[in-house]
Structures are given as C-alpha cells and as structure tokens.
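One chain of protein is taken out of this complex; the other chains stay put.
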Amino acid sequence: MEPGTLSTALKRGAIWGFIILELIFFSVAGKYLSLSDKAFMDLDNMLLLLKQSAPIGIIAMGMTIVMINRNIDLSVGATFALSAIVLLDSMTWPVFAGLGDFVIPVAWGLALATGLVLGALNGLIVWKTGVDAFIVTLGSMLGYRGLVFMYNGEQPTSHLNWTLVDFAEADFLGLHTPTWFLLAVTAAIWFLMTKTVHGRNAYAVGDNREAAVNAGIRVGPHMMINFMITGFLAALSAVVFYSESGSVNPNDGELYELWVITAVVLGGTKITGGAGSVISTFGGVLAIQLLRKGLVHIGANTETVNLVIGLILIAVLFLDRQLNIKGKEELKV
Amino acid sequence: MTEAIPALRLEGIVKTFPGVRALDNVSFSVMPGEVHALMGENGAGKSTLMKVLGGIHRPDEGRIIVNEKPVVMTSPLEAKAKGIVFIHQELSLAEELSVAENIYLGELPRKSFGRVDWKTLYERTNAILKKLRVGFDAKARVGDLSIANQQMVEIARALTVDAKAVIFDEPTASLTDAEKVVLFDVIADLKAQGVGIIYISHRMEEIFRITDRISVLRDGQYRGTLKTAETNEDEITQLMIGRKLDLSRNAIHHELGDVALKVEGLSCGTFFQDISFEVRRGEVVGFYGLVGAGRTEIAETLFGLREPTAGKIYLEGQETRIHSPADAIARGISLVPEDRKGQGLVLGMNCRDNMTLPQVDDLKAGPFVAEGSEIAIFDQYRDRLDIRTPGWKQLVGNLSGGNQQKIVIGKWLSMHPSVLIVDEPTRGIDVGSKSEIHNLIRDLAAHGYAVIVISSEMPEVLHVSDWIVAMFSGRIMRTFTSDEVTEDNLIQAISGITPDKAA
Amino acid sequence: ETMKIGITQNNVGVDSYQTTYEKAFIKAADANPDVETVVLDAGGDVARQIAQMEDLIQQEVDAIIIWPTNGEAVIPAVRKAYKAGIPVIVTNSNIAEPGFEFVKSFSGPDNITQGSRAAEIMCDKFKAMGIEDKAKIVQISGQPGYTTAIERAKGFEDRLPEVCPKVTLMETQPGDWNREKSQKVMEAFLVKYDHIDGVYAGDDNMGVGALNAAKAAGRDGIIFVGATNFAVGYEAMERGEYWGSIYQSPVDDAEAALQTAVDVLSGKDVPFLNYFDTPKITQDNMKEFSKPVF
Partner (left out) sequence: MASLNKANIGGFLARQGILIAFVLFMIGFTIANDRFLGLDNITGVIRSSAILGVMALGVTFVVISGNLDLSVGSMMSFSTIVVLDLHDKLGPSLAIPAMFAMTLCLGAFIGFLVGYLKLNSLIVTLGMLSAIHGLTLIYSGGKNMDIADKEGTWFSVFGQSDIVGIPVPILMFALLAAFLGIVLAKTPFGRKVYAVGGNGVAATFSGIRRARVVFACYIMSSFCVATAGLIQASRSLGSQNTVGQGLELEVLAAVILGGASLMGGSGTIFKTVIGVLILGFIQNGLLLVGLQFYAQYIVTWIIIILAVWLDIAAKRGKLWSPIA
C-alpha cells in the first residue's frame, strides 16, 4: 500500500463516518433526552431530512464548482431572494393574465433566468476586471440585496398559487418534490465534474490558474459559466422552495452563503481550489442538516446550536489537517 | 519543404513595463527544422520576447509573422492554434490532476455531451511517455512527481500537437543528465520533422551541443545572430555581456579554521539517513547528487525547517538543536533556498525590504526600523552582486529571474553567517553572474565562512568545492577531495555505484 | 391524558421580548400537569420554520403554536398541519388572510390597534402642547418584512391623519428592532431636519436609541412614542425623557397562546381573533403599570 492511501481513504470517507456518528449519537441521546415518541432514525424523519436539505443542498452544488475553481460566491443568498421575488411576482403580471396555470412554467423560467443573469454578472465582473471573486460577490451580495429591497420596499412579496403548492408538496415514489430536485442536481453536477471536459478544466483552473491560461483554456468564460451555474442553482433552489411557501421576505436567504460554504467545506472541498467532490458536498449538506435537526431533537436551544455548529466546523478543519500531516519530519511552513 | 521561408519571424518588437524597456526593437526569425538558441544575461528580455510570441504579452510595437502572414497573438490559445508550443521557464502544471490531464490541458479529447474520452487520452499519453522513457504513467498525480519528472511532463506537451515552432525556456534547469539526453533526443526528433525550435538556456555546453544558430539579446536589444558551428563561447559571452570573462578558478590560498559545523548520524524520515560530515571555516563543501537524493532536505533540517529523526548537529563544537529558521539564523546559519519564488522572496515587496527581512529585528532605531541602514545594506549588495534594478523601491516580482536570485543571495550574505548553505545558487543565472557568484563563494570561504553548496550542475560543484559529498537516495555514497574527484567516479557515486560495492 | 403542544417561535434571543416570552411559555407549560411541550425556534429563518412545522407534524403533536417569521410564507405549512388534523394557533403576529381557514385561533396583540393607539398618544400630547397644527414627526419602523413592523406602521400611518390631520410625517426609515441602528437613523434625521416634534418608533428599544441620539445632539423637547414597553423605555419615561408607549407583556402573550391551545384541545369555544389587551402607557398613567421585566 502506498503511504497516504489510508489517510486518503479516511479523508474521502470522513464525512460519511461523521454522518454515521451523528445518527448513532442522536438516536441514543434522543432516547433519553427527546420528548418525541418517535425515534430519530424513523424513515419519515429521514425523508423529511432529505427534503429539508434541498434549499441549501441545491445551492451547495453550485458553490462546490466555484470553490473548486478557486472562486467563491457570497451572493447566492441574495440571488436566491431576488429569483424568488421574480418567481412570485411574475405570476401576478397582467401580461400573463390569460395563461391560467400555464403561468407557472413561465414564472419558473423567468426566475431561473434571473439567477442565470445575476450569476453571469458576477462572472463577467470577475472575468473582465480581474477583481477577486470574494470581493466581487461580497459587493453583489449587498447590491443584489439592495435590488431585492428596491423591488417591493420592505414588504414581503407574496403569491399563493395552490396548484404550485400542491406540486411542490407532492411526493413521488416516497420522495418529496424538493428531494427529487436535490438528487437530480447532485447527479447532474457530479456528471459535469467527473465526466466532462468542462468539469476537468474546472479542477485545472482552480489548481493553477496560470497554467490553465497558458494551456489555452479560456479561463474567463469558463469561470463565468460556473458563476452562471451557481446563480442558476440558487434560483432553482428558490423555485423549489418558494413554490411551496409562496411568500418571500426581503431578507430571506441572508446567511445562506455561510451555511452553504460550511456544507461545502465539511464535504472536503478545499478553499484553496483544485480539489473537491460533489458527492462529499452532498454528505456535507446532510451532515449539517442532521446536526441541526439532531440538536433540536435532543432539546438543545438556539444558542447551543450556534455554539456547537461553529465549533464542529473548526473541529472538522482541524481533523482534516491532522489527517494531512505526514509526520514530524514534514517541512515546517 | 520551402527552405527559405522562416517558420516564424518577429519584427521590431518593443515591449515596455512600468519603468523598464524590456524589449527594444527586437527582430528575430526561426527556420523550420532549426534549433535556434536565444541567449542573454538575466533580464535581457528572453522570456519576455517568448511571452510576446506565445500570446501572453501584447507587444507595444512590432509584428509577428507566421508563414509569411502577419498575425496578432491575443492569447495563448491563439498561439497554440497557430502551432506555437511554449514550454515555460517556471513549471506551469496543475498538481492535483493526472499526468495525462496536464499534458492535454486545454485540449482534452472529447466524446458526446462534452465528456472526456479517457481511453484516447491515456493511450495517447502513454505513447508520449514511452518516447520520453520516464518511469511514471499517465494516471499518476502530478503533485506526487519529483520536480524533474514534472519538468518532463511539461516537455511532453511539446509532443501533443503538430507544432510549427516549440519554445523551450530553460527546460534543463532541474533535469538530470539522463533526462537531458532524452530531452535532446526529443528535440532532434522535432527538428527532423521540420519543427522550428527556440531554445533558451544559460548552459553553454548544451547550446553548443544541440543548436544551429544563436541569437543574443542584451538589455532588451538585439545583438546579432551567429552560426553555432562558426563561433565559440568567448564570442557569445562577449556579445552577451560586452566584455571577456575570466572563468579560471580564483586560487586564493588560505588557512582552514576550526570545524564550524559537524553532523553525526543525522536522519530524517525517509528523506535521508545516517548523514555525517564536517565543514571547517574557510572550506567549501559541494553536495552533488540526482534530484531527489535528499540534499535539499539536509539543508532544510540544518536550517530548522525539519525535525531530524536521529543524529546530532554540532556548531563550533557545541551540540545544538535547531527547531526553527529563527534558531538557525541566531546561530549564524544562512540558507539560500532552492525555490526562489516560493521560499526566497516576497514578490510583492520591494527589493530593499526583501534583502533585509531576516535582520529586520536587529536594524532598529528605537522601536522603528532603521530605513537608512537598510538602504545602505541594499546599495552595498546591489553593487557587489551587480543587481539590475531601477532602485530599491522596485518590487522584486518585476525583476528578471536571475536578478531575483541575486537578491536572495544578497539577503543571506548580508547576515554575515558563519555557515552559509546555498541550494542551487545559480539555477537560471547567466554566465557572467554565475562566475561572479562562484567567485563570491570562494571569497566568502577565504574570509573564514564555512560554505555548503548544493548543486545539480557538475561543473559548478567541481569548480567551487574544496571537497565533494556524493549522495544517492538519501545516503552519502562517498566523499571526494578536489584532487581525487573525476567526472566518472562522481557519476558512478551518485548513481549508487561505489568502488567498494562495485568491486 | 396529557396534551402535547409544539411551538415554533420566530427568533429567540434577538431581543428580550422573545426571550422572556419563551421563558414564560415554558414556565406556564411546566405549571400545567396536563401539558407537554416541544419548544422550537426558527431563528428568523422561514425555511427553518417550515421545516420545524413539518417536524412537529411528523412527531404527531396534538397542537401547534406558531409565531410566524413571515405571515404568508408559512401558510402552506399551516395547511399541512390542518390536513394532518392538527390544530394550529398563531401567536404574537398573525398570518395573512388566505391562511385563516387553516388556523384555529390567533392569540396576541392587535398590532394595527397598537399603531393607532400610538398615533392617538402622540396626537393627544401635541394637542396638550398646542402644536397639533404644525407638528412634524419622523418614524423609525421595525425590521423590514416582519408583519408586526408592517402592521404597526400601517396602524400609525392610517390613524394619525384621522386624529391629527395637520401633523406631517416627514420620513420613515427602518431601525431593524435595533437600538444602535435606530440611533444612527435618528442622527441623520436630526441633521436633516431642524425641527422635529415627535418620533414614533416601532418599539421602545428603537425609541430609546433615537432618544440617545437626540440627547447627544442636545435637541430637547421631542416627543418620543414607542411600542412594546421595554424596561429601558419605562425608565426613560420615569426620567421624563420619553413620553409614551404601548404596554405589552410577553408573559401575557405567552400565557395567552398556551391557554388558547389548551382551550382548543379541550374543545372549548375560542374566538378566532383572541387579542389580549395592550393598553396605552404614558408618563401620566405609568404608575398603574409595573416595570417591565425585560
């Protein structure tokens, strides 16, 4: 066995090990601490977990790509909110009045297009100005949020369409609609990143941007496409979520970027780019959702949840580092 | 084959950077099937010229002509499309990816739905790797390869496309002799196929071995082109630096002092084992071996960058433990590291601040940094090492590779160390500066410094060392005095063959 | 047989009101041997609140109390509970009308009325001062998007022209229920307007922030009226710096919500809009009220 194979295997499997640990812990602790008669590992509860993972999970898939690209997108929360507004508001536009329920696909299309455009704007700025993605998207996180408020002042934007709600609440083969979307997105992005030229180029660009430029990869458009995918997925997440809830507050989606990044990092994607896996991100999303749900299940209150999630994130980072250390003869830099 | 038409031609190229006129009306052409050397001092503009050709820099003025048609190179992609392949001076690889993906970066073979055609990719790659006679395969992760092998991956890129011209910018800087032979074979093959080759190197013996013509740049200006067969080293050198060079070894005789550094049974994991040697004041010890022999790791251990797993280090007769570079510096050890960009310099800082970085705590006026003393130190070493820069305020990142290296050397010389370790001190340095640095090393020894020189260039080791340590695979195979060493027995030793064992 | 009641709150810990509410709720539940509770907090996040509704439904609680983060977005989740046969009681801040049919009862303050009452307090004071014909005021509203903020502002803005038609409301900016933010907003108002006679703040926390700004700028004589009388507001009234507010006790709020749920489960008749009273409090009548504990 080559040296490092064990630790590589450990790293790959770490997030799943963590998930299993969480399941065991919450099942056992839940027996003593929970008020619920139902077990934590109840099938329905796990299916709900998947469904509830969808909003963050769908965005996390996009974030994985941009982070592999050695970029980051802090504006996903604002994109999420703005797309949601377009989704809900467009259904009430007089132009579409004659469409009946056919307004639904139109509204979906408009919302997704909004996400694409916002992502493209981020990508274009990163590409053309050469400003770091962190700064660009920190700016647009504010700017897009400003647009959200411009749209409808401080009022929530609402439109309840029960056909839409019924579709979003439906289940098919036992899985909820949002779960299907999450699984489909995960599969698509997994295919993109592991099987296609674009995906492999994404790793190269994140690993060594200069090398990619020198090799003739059109890095600018490449990164822009990834921002567009992320914007699109943020919009898709909004489409899935707001189809069911029907109303968006202007500050909805705030802090989503933090949760999404947390999930992606838990899944092992390197913040320094060039490495990461979509499947592990999926694991990261589940791990976070389990943690939140589990802590509540055993009766922890908000402050404890905050404290624990913060510390776990640091602990995971620490363990990841320990697994990467080769020994004391390693270069000390 | 149309003999008279150059594969490509550059006409009147001008390129300025803020404060520097890097290229001043340079014209130059390469014929198909020709190996054309580009020579010049550090900072003469060779890499810049090639970057213009490769679509990385846009020239301020001038034309690029391919196949008798003027072209505008807007990007590396464009250059590639025009059949120009660029093998860079600095490694330009994605470490997390496989060898195959790196070689075909930017042009991975495709199937439907934009999928990568892995089968074709590996087949083609393995065919190329076979030609290069390397010991790794297409699926290896590039980050796991040695620097030399990474360089071979870089070179492999030249074979992927139907190139019209291939540019090699100092490809041999980190290659072993065996790998160089492979490289030269590759170049011969390309040449036979009618590809025009531009070859940049500071190593005269290579230039005279493989090139057909030599063009020389000085201070961004074109100085002329000579047929290799009709010229000699002196003439080229004179064109490059404008004077003759005295390459004879400075025969300064001096007394050997006390043992400054003694190492006993030093080991560090799998990197090296059971290393023992001693260096006296006034002595230069050369460490020679193949890349990966563990020489750099010994230096790093002595400098407190790695913890030894066994063995003892004595300084001035006292047993010492060195846990950090700060410890090492406090005890009078200096290390000129192997990787100047990664380890030697803060590229975004100016020349002066880089030079005085290790002693910034000592150069104080009250609680503040004494900037006057810093400038004085900088001026002293700029003159002594002939560093070409507009002034101390210039960012180090804007200097040419060779001048950057001189800043690193100046930085450590100004510490007045009692033990000076230099790791590949002249990698990428032009002949003029190289001999200056060699003289400097001898000179330092004469002034009572103990010097360790790690080098992969045999002439360099032979030239500067009082005695030589030959390493193979983490162990000392043999030590030679300068009298007993020959090229043959040295090569034997570093290949793992000792006289005792061979016998 | 015990009743299992689940509650999903808006954002505990963001201010003392919600914290005190949660404590009072738990205390009231503990005091009732027939009640068992699952206490959840959405942390201000709609998605989390919807998930919590689903969890409570999945856990098959007997009744759900919800303090909505967004009065419309939770309607489908409320409908789910309704379909699952679990009665839902809305607390503190009502959901939007399309959801009424899925809800058993709303228990809480009447925020529109609170806004109107604040307008009346302000107007009465101006009349007493004799400036009801020319007074100019500004408003600092609560966190954008929250029903409570919207309703209070609406109540105030609708009622003011009815009682004091000549008072002008010059500008409204949100203070996010945040004292510091409100102080900043007020600082800008003070520079912009030489003459400010009154400030209406969506709660006393923001009102006191505005008061601090006025004090720092040395601008006396401004009439401050708030809502949800906090301890800081009460103290400022004691000092004579703050004119009035609306007395609203989180303890009453919590107890009313729990009682409504218990009543619903025991088959009693409860009114659909089950407001608890939130009287006016001013410097004149404050002795009748005990100092708020939060």
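So that you can tell them apart, the chains are marked A, B and C in the order they are listed, and the count of residues begins at 1 in each.
We take it that a residue touches a chain if its C-beta (ideal position, glycine included) is under 8 Å from a C-beta of that chain, and two chains touch if they have at least 3 such contacts.
From a predicted model like this one, the values you see are computed outputs, not experimental measurements.
*Asks:* Considering the entire complex, write down the shown chains that touch the omitted one.
*Replies:* Looking at the entire complex, the absent chain's contacts are A, B, C.
*Asks:* For the chain left off this view, which of A:29, A:99, A:135 or A:323 is in contact with it?
*Replies:* A:135
*Asks:* What does the interface between chain A and the hidden chain look like in terms of residue numbers?
*Replies:* 125, 127-132, 134-136, 138-143, 145-150, 153, 213, 218-220, 258, 261-262, 265, 271-272, 302-314, 317-318, 321, 332-333
*Asks:* For chain B, enumerate the residues touching the unshown chain of the complex.
*Replies:* These residues of chain B touch the chain that is not shown: 17-18, 74-77, 303, 305, 324-326, 328-330, 335, 337, 342-349, 353, 357-358, 360-361, 363-364, 367-369, 411.
*Asks:* Contact with the hidden chain only, please: which chain C residues?
*Replies:* With respect to the unshown chain, the touching residues of chain C are 12-16, 18-20, 22, 171, 173-174, 178-180, 183-185, 187-192, 205, 208-209, 212, 216-217, 230-232, 235, 239, 294.
Heads up, the rule we're going with is that only the chains that are shown with their structure count from here on.
*Asks:* Quick one: report the Å distance separating chain B from chain C, using the average Cα coordinate of each chain.
*Replies:* 71
*Asks:* Using the average of all C-alpha atoms in each chain as its centre, how far is it in Å between chain A and chain C?
*Replies:* That pair's centroid distance is 34 Å.
*Asks:* Find every residue in chain C that makes contact with two or more other chains and list them.
*Replies:* Not one residue in chain C touches at least two other chains.
*Asks:* If you look at chain B, which of its residues touch at least two other chains?
*Replies:* Nothing qualifies.
*Asks:* Which positions of chain B touch chain A when the two form their complex?
*Replies:* Chain B reaches chain A through residues 54, 56, 75-77, 79-81, 86, 88, 92-97, 101-102, 105-108, 110, 113-116, 157, 268-269, 271, 300, 304-309, 324.
*Asks:* Please output the residues of chain C touching chain A within their complex, sorted ascending.
*Replies:* Residues 4, 12-13, 36-41, 43, 45-48, 50-52, 54-55, 58-60, 69-77, 79-80, 96, 98, 141, 143-146, 149-150, 174.
*Asks:* Sort out for me which residues of chain A touch chain C in the complex.
*Replies:* For chain A paired with chain C, touching residues are 35-38, 42, 44-45, 48, 51-52, 55, 149, 153-156, 158, 160, 165, 168-169, 241-242, 244-252, 255, 292-293, 296, 301-303.
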